[in-house]
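One structure coming up, written as structure tokens, with questions to follow.
Of the protein chains in this complex, all but one are displayed in their positions.
Showing chain A:
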């Protein structure tokens, strides 16, 4: 327990301050946990490794959690992994339940964060050994499983799949990057576009554009009149928050936390897949998932516990293989490098003090995040009370600044934001679905890389089925997920048909009666 002597007040203050700044970064559309960590990375020089880690882990936890705020209140995912939070959070906010939704998110987040921290602490080396069983083939299948959600997320399966395919197609624009082992050649564009689109569209501007800007355009179409009605929404009134919301949802909470941790520990699969998978699993496995997507707390629980569970998960391969599990831990590794510490399979046994320090910081940051957010929500939720003609221009400005900053000052990212804002608006106008499109966009390029690499490595299509027992299990899950969507689709169509016949039946009777009375 020698590490206890290293814990001083500054350590806890830094972790807490990190969580606060992280939340702010996460809450501003276009600024992410990764950015927060990157900006503060040079500070670790001055702070020393242990204090530096306290700050960075605080930023990491805060940054991931902060993403829920704009997702719920404004329909803009603050970070890519909070996309699924918008599905139920925004409808709840529109019903005046923004505060309740945020509180559900905060509780789910802290549970997810703490479960993953426990898993990290107890099983890191063991799980790292398990994670290397996932080669290109298994990673491709995980992405495919996440993509299979597209079917169950859409109200019309055909349109959903079509939107998803458009998303995948958009993600393939640009080069097949050499850093992914590709040939560095561009495709799906004209030569004159190359200077702008060499690396394709950046994820975050696309995300903010398609969710945020298009929402604002749709609102703008309605005009400012609706402001008056907005004021009547009493935040926090009606069904308030109580822990009983979690009653009967514990399985969801724990399952989603484990999914988040698990996806986090697979390098290169990415955070968005975690919340998407957790969300679908809830949709597929819950007894009643009919309200999901319309403002159901269970969707928020799945999404937020999974994306916070990523933090512990992504630290597993970092600390036991020296390989970052997601983009933020890829920056975090810099803190070790700058201090001349090698992270690899022997990091934990050789640096037990640093290891305990990190665990303390991670748990403490989660707790600080919980208290900061749980009690600040009342005030944060008031954002929706700001008149829209004031709020929306500010959001647009923040989105533009965020998009410009995300790749350190690329103007084309701002154009991307606007292009996808308009595209998102048009897509909704012509009846396509945004959620499958964006999931396709996020997962498409990864799916391509892992698919091509699997074929390059093994040289045969059959490898996808025969690679390992893990692959077989994943196929089982994919088939179950698709079957489930089809069954649900057929059921809901049958129900609609029945309702329709009932309605037409009753109108016919009514008109028949009218006719009868007329003829008399």
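Rule of thumb we're sticking to: a residue touches a chain if its C-beta (ideal position, glycine included) is under 8 Å from a C-beta of that chain, and two chains touch if they have at least 3 such contacts; residues count from 1.
Note that in this section contacts and distances are computed from a predicted model.
A.B. asks: Missing chain, UniProt name, options "Benzoyl-CoA 2,3-epoxidase subunit BoxB", "Fe-S cluster assembly protein SufB", "Cell shape-determining protein MreC" or "Tripartite-type tricarboxylate transporter, receptor component TctC": which is it?
C.D. replies: The UniProt record for the chain left out of view names it "Tripartite-type tricarboxylate transporter, receptor component TctC".
A.B. asks: From the listed residues A:65, A:171 or A:186, report the one that touches the chain absent from this view.
C.D. replies: Spelled out, the listed residue whose C-beta touches the missing chain is A:186.
A.B. asks: Among A:40, A:314 or A:383, which residue is in contact with the omitted chain in the full complex?
C.D. replies: Within the whole complex, the residue contacting the unshown chain is A:40.
A.B. asks: Check the options A:346, A:472 or A:498 and report the residue that touches the missing chain.
C.D. replies: A:346
A.B. asks: Footprint of the hidden chain on chain A, which residues?
C.D. replies: For chain A, the residues touching the absent chain are 17, 20-21, 24-25, 38-42, 45, 129, 132, 135-136, 175, 177-186, 195, 198-199, 267-268, 317, 321-324, 330-334, 336-338, 340, 342, 344-347, 376, 379, 405, 407-410, 449, 453, 456-458.
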